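Sharing a structure with you now.
What follows is part of the complex, with its chains left where they were.
Naming follows writing order (A and B), and every chain is counted from residue 1.
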Amino acid sequence: MVKKLLCLFFAVGFVLAQSTVGFAEEASVAAQAMFTVNNTWMLVATFLVFIMHLGFATLEAGLTQAKNTVNILFKNTSIIAIGLLTYAICGFNLMYPGDFSIGQFFGFSGFGIASPEGAAGLIEYADGNYTYWTDFLFQAMFAATAATIVSGAVAERIKLSSFLIFTTIYVGLVYPIVGSWKWGGGWLDQMGFYDFAGSTLVHSVGGWAALVGVILLGPRLGKYFKGGIRPILGHNLPLVTIGVFLLWLGWFGFNGGSVLSADPGLVSLVFVTTSLAAAAGIIGAMITSWIAQKKPDLTMILNGCLAGLVGITAGADTVTVCSAAIIGGIAGVIVVFSVIFFDRIKIDDPVGAISVHLVCGIWGTLAVGIFSTNPDHSFMTQLIGVAAYGAFCLASAFAIFGGLKAVMGIRVTEIEERQGLDISEHGMEAYGGFQIFTTQ
Amino acid sequence: MKLIIALIQPYKLSDVKEALRSNDITKMTVTNALGCGQQAGYEEEYRGVIYEVNLLKKVRIEIAVTDEFVQKTIDAIIQGAKTGKIGDGKIFVMDLTDCIRIRTGDRGEEAIG
């Protein structure tokens, strides 16, 4: 009997042992599958953010004159290259320093990027959410965005070389340093400041620099004359529309990827809040434009769409879908008045970048303090964050642009501006063969 | 010989061409133009700034004809272009001293048609 029992027992034990081994293996297959899907989603988000750079390029090109198109495209193509390389050289390690060396304000973990060996750079790197390389590239795509925002606002008059130097410094140093304050775990993070995907950290950071650039450059020739404003028409509105749709597309990665995993509940919620905010931004701007201007303005509803997207970016995972629509709708209203306002005070921003990215970036950040479902978020902390970023970015941008202005100048000559930057800076036309009126 | 220059509404171009053809006038040169005349402009608004557009799209037709064709040409243009509304356009007539066909070197009235 006991013998039989023993036999049975060992038989069972054997099966058990076997299955436990197999089971451990399978367990790791499941974890590995989870890791793989998370990482795959982050890579998808990465290429979506990448395509935003094309969106910015076409948006900005379309809203400016045909004679400056080559220049805009050149700038936007350079920015992504400069952004990725500087981020690899120092940006990533400035933004995520691990340890801070100056208070919670500044840290740097060395030049260059290198993945930790083995699992440390893979499944263990971020608790099975993504690898070291994914982390780097996703963040690098974000970095370049900040400079792209500036590009549109200073278009049609900035000197190419000065702009490229500005971009290198701003993307390589300023953006990652202020970024570390929140996403790198710095002082604002510890204070409870919340900025999900970067209404402030990306959009306002770009927006402040745009504002400084526009002020230091002055308006385009012929834009303002005694008492009047002469509009300088964008030359290609289909390009603008392509740009805005690509930006929206990219925002699925920008916000959806900021979940930092493929978490089904969160990512899908973020998709919905993002889309409804964009939609409401369009409707908000449409109604405002139809009433305030006599006829509904395409460029305004396109700006409205972006305004909604920028607005929801700070709180896309922490507000209800209904709040998302409200935040987007208000952003759409704000942006119309803001564009008109800045034009009135002679801040000449050809593409509305300051209104979209700075003004609505601030609105979106503050909106977290109002609409967040998380009681830890407070309006005051949000306000402090906005102010801190504003102060640092304004100061940095003034220093860089101001320095460049003093040393090498930042504006092309009157003749070059009149001729168009395409010919004066690049010796080349964007639309060879087309007959184009250039009476401005 | 005369050179006739007509400025018409763009959408009347095919009517004018047809009217000319039915009068055996088939040669012409057409250019795109912007015109300022009695026809009122309109307002456009770009990103909140209102401005007046008073250079309206027009089509400019040049026709070189011998003297006996002048009136026929003018009549045909009027027939094709007239709607009775402001903006219908104008016709200018000028003297043509000479005319040369590049292909053959023909000169004068011979070269015109």
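The working rule: contacts are C-beta pairs under 8 Å (C-beta built on N, C-alpha and C of every residue); 3 or more make two chains touch, one makes a residue touch a chain.
The shown structure was predicted, so the numbers you read here are calculated from the model rather than taken from an experiment.
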Copies per chain type across the entire complex: A x3, B x3
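Here is the rule we use: only the chains that are shown with their structure count from here on.
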Distance from the mean Cα position of chain B to that of chain A, given in whole angstrom: 53
Chain B contact footprint on chain A (complex, rising order): 229-231, 233-234, 292-295, 297, 299-300, 336, 339-340, 343, 352
Of chain B, residues touching chain A in the complex: 43, 45-51
